[in-house]
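Have a look at the structure that comes next, please.
For this view, one protein chain was removed and the others were kept in their places.
Now for chain A:
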Amino acid sequence: MKVELEADKCVASGQCVVAAMDVFDQDDDGIAILLTEQIGDDQLDDVKEAVAVCPAAAIRLVQA
C-alpha cells in the first residue's frame, strides 16, 4: 500500500506521528511529513489508525 499526505491541509495535531512513528514525522512548524510512501503489511494497522485520527482528513491510503 501507498500513503498520500496533503500537507497543506495539515493542522499540526501530531496524531499521525503518535499513531505511526516510522511513517510520519513533523517539520519545524509541526506540519506532517512522510518518511516513506510505500508501507509494509506490518505498518498497515498503524497507518489506518493515523488516517482515522487525522482531524484534517489529510492522509489517504491507496493501492500501490
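Assume a residue touches a chain if its C-beta (ideal position, glycine included) is under 8 Å from a C-beta of that chain, and two chains touch if they have at least 3 such contacts; residues count from 1.
Criterion: contacts and distances are computed from a predicted model.
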Problem - Chain left out of the displayed complex - its UniProt protein name, from "Chemotaxis phosphatase CheX", "Sarcosine oxidase subunit beta family protein", "Formylmethanofuran dehydrogenase subunit C" or "Cytochrome" - result: "Cytochrome"
Handout entry: Touching residues on chain A - with respect to the absent chain
Key = 11-15, 17-19, 26, 28-31, 49, 52-53, 55-57
